[in-house]
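Every protein chain of the complex appears in place save one, which is left out.
Now for subunit A:
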Amino acid sequence: MTLTVLKSTSQGSWEKRILKSLNSMCTELSIPLARKRPVGEQKELLNKWNEMGTDEPDLSLFRPVYAPKDFLEVLINLRNPNYENGDSLSFRTHLGLIQVPLKVKDIPELKEFFVELGLTTGQLGIDDSTQVPPELFENEHVRIGQKVLAEQDSAAAQQYIRQGSPTALRAELWALILNISSQPEDILYYEQLKTNVIQHDLLVDSLIYKDVKLTASNDDYYFVFEDYLYQVLLCFSRDTSVLGHFAYNSASPPKSYIRGKLGLEEYAVFYPPNGVIPFHGFSMYVAPLCFLYHEPSKLYQIFREMYVRFFFRLHSISSHPSGIVSLCLLFETLLQTYLPQLFYHLREIGAQPLRISFKWMVRAFSGYLATDQLLLLWDRILGYNSLEILAVLAAAVFAFRAVNLMEVTSLAAAEAVLADLSTLKVMPLLQIFLFATVT
């Protein structure tokens, strides 16, 4: 299953659809994709820069360009044109929604990959609970973390964080692993983006506003940081350096043409400038980071790096092991192989598990878990440089609530059982699923 096959067929048509949706919104509302702001408006925006949340533009006519469930439909309809040429027998028995036979890890392979999450290794998120004396693990772990930071050793930090990061060290450790250091030129770059925002208004800005208002502003944890989200996301959409990630992304950035020059490549511009069209829930990628960084340009840099390393894979079609297609397949395979009764039952009642877990994975669980748990999860994403843990966690959640799920008789009831993840402790769930379940 190659990158090129997926790229040329499905990703291409998906991109066309998104762009069409954006263009038609633009036409319907008679709003240009981009326009230069008059000077008065620029001044006003500059004054309000730190409190854009108080702005109440009329967003009622804007719709998100797409929501995760639309994207799921696209993934469900993916087919490998080479399929007929005899793929593995085991795949023919795959009863999940994903019909693309990518290679995914099984539990023995996952145990090896995530060896540091094993039962005999100390973990933050488990071994720092009240009942455990800190001398047993926590104190030493903190000491090692401080040492790693003092030596500014990025590789060591990445290895270290597999066991979780102490809250006080997390901001610095993530910056170290992501190779972010706030140099003057970085701050300058951010200020330049801010200037772009002040000078030009983009249609996607309204989409960003709407998304923040619908998601983060209503979130118990993140509502406080609403204004930071605008400051990050508006700049992000104008950041052409983000285009660089398309080199290893099977997607292509959407293109727009200067008026009257449709189809003429020399008049093509990427739209939005960073090539990323936000979807419903996009702002939730940024929100948890506000608990760690309160300086806008640093927050921005961290988010941008997290996006181009990880998050973009969650909404583009590719065959990469951390791509959303692989994650979906991994999730379904884990469930079908290790919790077959549950899987069959849910399938029978029309509650394909992926329909419920998809939104968790697309958002990397942001907005579903309590913040401290989410940060422990994202520690491991950084530590293992992989998003596979999202699929494993999703399966672990189903395993945890299996008893209740076996009793439901409808998709709605299944959704209800899994509606509230805010009390879950992720590390014990992962550990039990990977290392303590009889397979």
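The working rule: contacts are C-beta pairs under 8 Å (C-beta built on N, C-alpha and C of every residue); 3 or more make two chains touch, one makes a residue touch a chain; residues count from 1.
To be clear about the criterion, contacts and distances are computed from a predicted model.
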TODO: From the list "Prefoldin subunit 3", "E3 ubiquitin-protein ligase CHIP", "Polyglutamylase complex subunit TTLL1" or "Queuine tRNA-ribosyltransferase accessory subunit 2", give the UniProt name belonging to the chain omitted from this structure.
DONE: "Polyglutamylase complex subunit TTLL1"
TODO: Among A:S30, A:T54 or A:N179, choose the residue that contacts the chain missing from this document, as touch is defined above.
DONE: A:T54
Task: Selected residue (touches chain absent from view) among A:T130, A:N179 or A:Q341 - done: A:T130
Task: Contact residue for the chain not shown (choose from A:L29, A:L46, A:L61 or A:A168) - done: A:A168
Task: Which residue of A:F137, A:Y228 or A:Y368 touches the chain not shown here - done: A:Y228
- [ ] Specify the residue from the set A:L292, A:L314 or A:V408 that touches the hidden chain.
- [x] A:L292
TODO: State which residues belonging to subunit A touch the missing partner chain.
DONE: 50-51, 53-54, 56, 128-130, 134, 166-168, 170-171, 217-221, 223-228, 290-294, 370-373, 375
